[in-house]
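The other protein chains are all here in position, but one chain of the complex has been omitted.
And then subunit A:
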Amino acid sequence: MTAIKILEKLGVDPNSDLSQLTEQDRAEIEALMTSMADTENQPALTIVKPDSPDEEEPKEPESVSV
């Protein structure tokens, strides 16, 4: 069984885990993860840009004599 199929079986069956795998299966998974180690993953799919800041600061209110 390929590593992907082994992982899929582990994901689908909540009662299966790594301890039930054969040495060969474990080696397949390890080989897959090693081959993926240098692969880039870009998870971000949302981007926000800030608005430009106001050019002028708000004016101070004028003082009022009482």
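We take it that contacts are C-beta pairs under 8 Å (C-beta built on N, C-alpha and C of every residue); 3 or more make two chains touch, one makes a residue touch a chain; residues count from 1.
Heads up, the rule we're going with is that contacts and distances are computed from a predicted model.
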item	value
Candidate names "Aspartate carbamoyltransferase regulatory chain", "TRAP transporter small permease protein", "Tetrapyrrole (Corrin/Porphyrin) Methylases" or "Peptide/nickel transport system substrate-binding protein"; UniProt protein name, chain not shown	"Tetrapyrrole (Corrin/Porphyrin) Methylases"
Residues of subunit A (touch criterion as defined above) contacting the omitted chain	4-5, 7-12, 18, 29, 32-33, 36, 39-51
